[in-house]
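Then we have chain A:
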Amino acid sequence: MKLDPRIPGGPLADKWTRFKANARLVNPSNKRKYEVIVVGTGLAGASAAASLAELGYRVKSFCFQDSPRRAHSIAAQGGINAAKNYQNDGDSVHRLFHDTIKGGDFRSREANVHRLAEVSVNIIDQCVAQGVPFAREYGGMLANRSFGGAQVSRTFYARGATGQQLLLGAYSALSRQIGLGRVRMFPRHEMLDLVVDEGRAQGIITRNLVTGELKAHEADAVLLCTGGYGNAYYLSTYARGSNVTATWRAHRRGALFSNPCFTQIHPTCIPVSGDYQSKLTLMSESLRNDGRCWVPKVSGDKRSASQIPEGERDYFLERLYPSYGNLAPRDIASRAAKRVCDEGRGVGPSGLGVYLDFAEAIERLGESTVRERYANLFSMYHEITGESAYESPMRIFPAVHYTMGGLWVDYHLMSNIPGLFVLGEANFSDHGANRLGASALMQGLADGYFVLPYTIGDYLSQKKPGGAKSGRQAEAFWEATESVQARTKKLLSVKGSRPVSDFHRRLGKILWDQCGMSRTKQGLQKGIDAVRELRKEFWENVNVPGSGEDLNQSLEKAGRVSDFLELGELMCRDALERDESCGCHFREEHQTSDGECERKDKEFSHVSAWEYQGEGKAEVRHAEPLSFEEVQLATRSYK
Partner candidate 1 sequence: MKLNLRIWRQKSKDSEGQFETYEADGLTPDMSFLEMLDVVNDRLTKEGKEPVAFEHDCREGICGSCAMAINGEPHGPNQGATTCQVYLRSFQDGETLTVEPWRARAFPVIKDLVADRSGFDSIIQAGGFVSVNTGQAPDANAIPIGKEVAEQAFDAAHCIGCGACVAACRNGSAMLFVAAKVSHLGLLPQGQPERAERVRKMVAAMDAAGFGNCSNQYACEAVCPKEISADWIGRMNRDYAVSAAKKV
Partner candidate 2 sequence: MSTQITSMIQSSIGRKWIVAITGILMIGFIFVHMTGNLQMFAGTPDKINLYAHLLHSYPLVLWGFRLGLIAVTGLHIWGTLSLARENRRAKPVDYAVAGRKSRLKVTWTSVTMVISGTVILGFVVFHLLHFTAQVVDKSYASMETAVGGVAMHDVYRMVIKGFSNPWISGFYLIAMALLFSHLKHGAASVFQTFGLRDRQLVQVIQAGAWILALALFVGFSSIPVGVMLGWIRP
C-alpha cells in the first residue's frame, strides 16, 4: 500500500499558506447540505464541531460522558505553547517547529509540525476572545512560563488548570452552536463501529449508554477526536473512561494505525501506593520550573529527605543535562528517573520514586510565591499522599500520560479511508516519538479550530451531499449494526468468573513491563504471547453482569478492554519491529555508551502504519518515509 501524505509543494514555511490558497471550497449555501459527525468532545472534537457549525455545516456531536464538558482534555494542567514571542526571548514559528521536531526525535512529519507552529498563535487569540482567563502580568499582558524541551518561555497557562479553561472555552463555543440548533449533541453515546462503503466513511454505529439502543448515523464525513489509548496500561494519568474503541473499530474497518508503540511516560506523577490503585495522578511539568529532582547518592539510603545532607544528594537531571537541567524533555527525564531507581537509589516505601524538591524555590521566592504558582497542585498532592510539599519534597515517579501513536492521517488529517478524519491525540501526526510539554493542547485546538475546517472543505467539495441511498449502502449499515450487536451479545454471554478490571489490570502489567519505559526484543516477544493468551482467557472467562438494554458500566468497560487486548499486541509488535531507539521508544539493544537513545535513521526514519487483516491474523506493516528538508537529523542532545 502506498501512503500518500498529500503534502503541498513549495518551501516548508509556505506550504500551509499555499494549501489554503488552493484548497477547494464548498459554497456557503451548500454547506448546510452536508452532515458531519464528530466523535469526542475534547479540545479537538469540541473545537471542530463548533467551528464547522459556525461555517454552516450540519454537525452531530457524540461523547460517552454525560456532558461534552467532561472530556479528558479538561485535566491538562500546565499550559499551551504558542510562538507568540511575547517575552521577547527569541521565540518564533520556526523555533517552535524546530523544538517540536527535535523533541519528537525526528519521527514526525515536518509539514504538519510547521503548520502546527504557524497556527499556534491564532489559538491563543481565539481562546482569549472566548474569555479563557489566562494568567496575566500586572500590566495586563499575558504571562508565560517555561516547559520542558524549550529554552524560551512560550507556555500560556491558567493556574494549574489550563486544559480545563481551554476545554470550557471550546465547550462554550460548542454549546452556543447546540443552542442555535446547528449542532445536535448526543451525550452518553458511544461509537462502536465505523460504516465504510464504496471506499468511504459513511457513518457510525452508536450505543445509547442509558437505553442500550444501537443506532446508525449517516454523514458525509466522520471525524474521530477520541483521544489516546494510554489506558491500555491500566494505570495511567488518563481518565478512567478514556479508550481506544472508536479508533480501534475504525482500524478494524481499514484505517491504518501508526506508531502504536509511541507512548509517553510522564516523569512527574505521584507514585503507586497499592494494588487497588485505579489511577495515577500527574503533577504538572510546570513544577519542574522550580522543583529540583534528586535521589540519594548511594543506593539503599533509607534516611528521610531532610536527614540527607546537601553533599549526599544527586540532582541527577542537573548533573546529566546541565543546559536543560530539570526541564529536560519528558522521555529523557523519565528514563533518568527509572535509571536511578534501577540503581537502588529510588525513594519512598516502594523504592520507585524520586524527590521533587521545592526547598530552594521557597527560599528564593518565598512560600507565598510558590503557593501562588502551584497551590492547587500542592493541595492535590496533599490530598492523595497526606504529605505537605511545602515541608518535605514531593515523591514522584513516571507514569503513562499520552500516546503519540494513533490513526494514520495525511496532511489533510484524513485517514486512508476517504471521509474519515482524525484529530488531536487520536491521530499520530505531530509529536513523533515524544511530545513536548504543553503541546497536546496546542495540537488538539490547532486541528479543530484551524486545520480541519479548511481541509474538510477540500474533501466535501468533491462529494455530493447525502449518502448514495443505495440498497448496498443500507446493507453496510445493517452489517455494522449486526456486528456490534453480536459483539455485545458475546461479551454478555461468556459469564466467566473474572471481572473485566482483572483482565485490564493484567494487560496493563504486561504492557508496562514489556512495552514501557524500556523495551527489549525478548521482552516484547514475551509480551505478545502474554497479551494473546490473556485475550484468549478474556473471551473464555470474563464476567460481564447485567444486560445490554440499560446503563451497564461493566459492559462498556468490557468492550473497551476487549479492544485494548487487541491493541496491546499491536503495540508490542510495533515496538518489536522498530529495531532502534527513538524518543520514548527505548530499545535496550540500541543505546549510546551513556545510556541515551540510538536512532537508526537509515532504516527507521519512517512512520509505521499497520493494516488490520481480520480477527486473529497478523497485521501488515506499511511505512510512510519521512523526509526532512528543513531540519538536520542530529543526535538529540539536551546536555
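Convention: a contact is a pair of C-beta atoms (placed from the backbone, for glycine too) under 8 Å apart; a residue touches a chain by one contact, two chains touch by 3 or more; residues count from 1.
A quick word on the picks: all candidates are chains of the complex that A comes from, given by their letters.
Quantities reported herein were computed from a predicted structural model and do not represent experimental measurements.
Visitor: Number, please: which of 1 or 2 touches chain A in the complex?
Guide: Answer for chain A among the listed options: 1.
Visitor: Report the residues of chain A in contact with candidate 1 in the complex, numbered from low to high.
Guide: 47, 50-51, 54, 65-70, 72, 74-75, 84, 86, 122, 124-131, 133-142, 158-159, 161, 163-165, 168, 171-173, 175-176, 178-179, 185, 187, 210, 237, 239-241, 273-274, 276-279, 281-282, 379-380, 383-384, 386, 449-450, 453, 497-499, 501-502, 543, 545-546, 550-551, 553-554
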